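A single protein chain has been omitted from the complex, and every remaining protein chain is retained in its original position.
For clarity, chains are labelled A, B and C in written order, and residue numbers in each chain start from 1.
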Amino acid sequence: MAKIDVSIETNDLPAPPPKHPNTCPSCHSHYRDDELERSLWVCGHCGHHFAMRARDRIACLADPGSFVEEAADLHSEDPLGFFDLRPYTERLAEAEMSTGLADAIVIGQATLDGRQTELAVMDFAFMGGSMGSVVGEKLSRACDSAAERGVPLIAVTSSGGARMQEGILSLMQLPKTVCAVEDLHDAGQAMIVVMTHPTTAGVLASFASLGDVLLAEPGALIAFTGPRVVQQTTREKLPDDFGLAEQNLRFGHLDAIVPRPELRPTLSRLLRLLDAPQ
Amino acid sequence: MAKIDVSIETNDLPAPPPKHPNTCPSCHSHYRDDELERSLWVCGHCGHHFAMRARDRIACLADPGSFVEEAADLHSEDPLGFFDLRPYTERLAEAEMSTGLADAIVIGQATLDGRQTELAVMDFAFMGGSMGSVVGEKLSRACDSAAERGVPLIAVTSSGGARMQEGILSLMQLPKTVCAVEDLHDAGQAMIVVMTHPTTAGVLASFASLGDVLLAEPGALIAFTGPRVVQQTTREKLPDDFGLAEQNLRFGHLDAIVPRPELRPTLSRLLRLLDAPQ
Amino acid sequence: MPPSEHELRLRERLSRLKSLPLLGGAKLSGELERLQRQLERIAAEPTDEEIWRSVQLARHEQRPYTLDYAERLLDDWFELHGDRGLADDGAMVIGLGKLGGRTVTLVGQQKGRDIQERTRRQFGMPYPEGYRKAIRAFELAERLRTPVVSLVDTPGAYPGVAAEQHGQGGAIARSQAAMARLTVPTVACVIGEGGSGGAVAIALADRVLMQENAIYSVISPEGCAAILWRDAGQAQKAAAAFKPDARHCLELGVIDGIVPEPEGGAHTDHDEAARLLGESLREALDELDGVPGEELRRRRRARFRSLGVYA
Partner (left out) sequence: MPPSEHELRLRERLSRLKSLPLLGGAKLSGELERLQRQLERIAAEPTDEEIWRSVQLARHEQRPYTLDYAERLLDDWFELHGDRGLADDGAMVIGLGKLGGRTVTLVGQQKGRDIQERTRRQFGMPYPEGYRKAIRAFELAERLRTPVVSLVDTPGAYPGVAAEQHGQGGAIARSQAAMARLTVPTVACVIGEGGSGGAVAIALADRVLMQENAIYSVISPEGCAAILWRDAGQAQKAAAAFKPDARHCLELGVIDGIVPEPEGGAHTDHDEAARLLGESLREALDELDGVPGEELRRRRRARFRSLGVYA
């Protein structure tokens, strides 16, 4: 038992893709692209929340035209010359090609219902939202930008954990982002975290858990160790809702579960609360 | 259920007295006074810790001749003109007569193995060690004396809870002593608490739990709500060691259980640790 | 009984207000009226029957609870959940909201209205998890620099096996300690039952208020009677002896002011009860405005450290 590593869930995630990305894995309803977009990628039949790309998320949250991206050109290096079945550099290039993103997070300034904020939005499509040097650095810069501008940070997480191809440096993104959030807090600014499916391992065990307000989307897996590894390691029988947002709320780890259509008004309300003259 | 008060355990404590105070309630061994004194009031047969009077405790802990009592002449008033089956003033006078103490706590300066410290020792024999205005005030003054002299405070607790004859003012001794301990901490000084049988209700829910190091004597009842009230209120089946020091240690609420003969060397060690140049 | 210090202060303030040209208009004349009302109430020592009526009204099943006030008093009210450790205790409510344009962190005990909700909220008796949830809210308030409004309404902390195992005494102590450390303004109001350690756990505030018919006590009348008279039926006698009513608490310096209720009690008109409570809370916060955090903390501790009567 002592020999099984437990902190990385990349292997568990994502669930095997359904036949078609527009088919609901829960009720098997099928949607056209424009239907999904109009419904904020929520299944109209069963309420399943489809994964949402970072740019779509930003478009849904930021006032039109208000988003000013920061640090867009940061790219991962390959500090270890890492090579498993394929070189890390090749995996990076492929992810960039397929997602149009330089790494698994997008940060920038925006307004939401006219209120200034900083956004940091992860994208699971880029190597499972894994946190390497670029994710850590950009999240940290988002903290600094929020602190300097005196506005709250909204972080939307989606991650399978640390990016193991960067070895120990990926682990160091945990304390790095923790320090960045502490600096943000010392500057008197708040962080609101929106955990989406999945938020696990290193991201959960660092900045994501340090939000002043922790929100989650319905059905999101939120776990340090995912169900498969827990099952394999301990042979315990898992509760039905093991690791889901709903269980996390019951056990006191979340402030609220917010269905996607209510997310924007909820964040708007929180920004009003955080904006008030003291 | 909502109507049953749960925070005062005076009624539960002490356990019905044995035939003779020198008879061990656990194994029924009987001792002469001088035997008990030599064994630090610990049953040589079964290890039961008899209740220990405040002055005896101080004599065991302080270097001979080093104890300088403080605030010895503080006496309770009777703010409510409280009268139950008998007037509170009469109960006070009787307690003073039978114990030779002005109230349920003795405080003062002392050295222990040559190291300066402040002692605050409760005495269960004075109205069940209940905390009224005098206990609260003297504990607070002990905090101030320790802070001013730059020495740690050692508090030995033994209490059935708040002194209800002083009404709401007895409850106010909880926040009062909490504030005193916070002032002590802000002055950079530590508090070591030794919980002896019983440490319950208001004392446990205030200064006693705020010690930097929490020690307890074996078998001491340490509970906010004692077993009888829990049983009556919830009809739950109680674990065998419900509320005892041993259960508290297991559940993470104590640093160590220290048998009485080891208490002085343990405190001496802790004073050495707290004394060290930083 | 000679006039209490508080009464003297009130009288002085009243005469000062009366001699002022009424430039402040409505606000000032409202103030006058309020003080006059308060004075009349305090002037008369409550009878044993009045004390017992407070006990009954404080526990009235239709009395407004914390969430009733949150919804009425706070704009953009947003409830937060969980202790970040083990549970989300339904007997303790925390959240953010705007009180007259000022964002505050609310902490309060919560009873249930029907039997299902009562069970879910343990009749307003928090577990240690509830006090840890409160501590989290205090720490959040400190970080966000919002004042804390604390509404006290509990028969006491929950008395159960798990509650003891999870450290009920320590949790109550640490909740008070967390409040003693705050450098943001804090106002507590007992809005129903202020039952013992479980109540004071969230009442170590810069200003402590009580609603007119709330009670604040070291033990319930029934518990006191059972212990001292060996007969829980003597509750009314016990209440008369230990005086848990607002007027006596004010007399003893335990609270700073009494919040008026609608005629007949808060349960008769939730909206009006909320309005009156909101007025008092805002006034208390206004008084604390501009006091530096360290000074707030120093005064808060000094206030509690002064409580007690001895010779």
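General observations
The rule we apply is simple: a contact is a pair of C-beta atoms (placed from the backbone, for glycine too) under 8 Å apart; a residue touches a chain by one contact, two chains touch by 3 or more.
As the structure is a prediction and not an experimental result, all values here were calculated from the model.
Touch, as defined at the top, links the missing chain to these shown chains in the whole complex: A, B, C.
Listed residues A:42, A:95 or A:208: the one in touch with the omitted chain is A:208. In the complete complex, the residue from C:108, C:128, C:223 or C:308 that touches the missing chain is C:128. Of the candidate positions B:100, B:239 or B:252, contact with the unshown chain belongs to B:252. Mapped onto chain C, the interface with the missing chain covers residues 84-86, 128, 132, 165-167, 170-171, 174.
Even with one chain removed from view, chain A keeps its contact list with that chain: residues 1-8, 10-11, 74-77, 79-80, 82-85, 132-134, 136-137, 140, 162, 164-176, 178-183, 200-202, 204-210, 222-225, 229-230, 233-234, 236, 238-239, 242-243, 247, 251-253. Residues of chain B that touch the chain left out of the display are 185, 188, 190, 212-213, 249-256, 266, 269-270, 272-274, 276-278.
One rule holds for everything that comes next: only the chains that are shown with their structure count from here on.
Chain C has its Cα centroid nearest to the centroid of all protein Cα atoms in the structure.
Chain centres were defined as the mean of their Cα atoms; on that basis the chain farthest from chain C turns out to be A. Counting C-beta pairs in contact, the chain pair with the largest number is B-C.
Spacing of chain A relative to chain C, judged by their CA centroids, is 40 angstrom. Within chain A, not a single residue touches two or more of the remaining chains.
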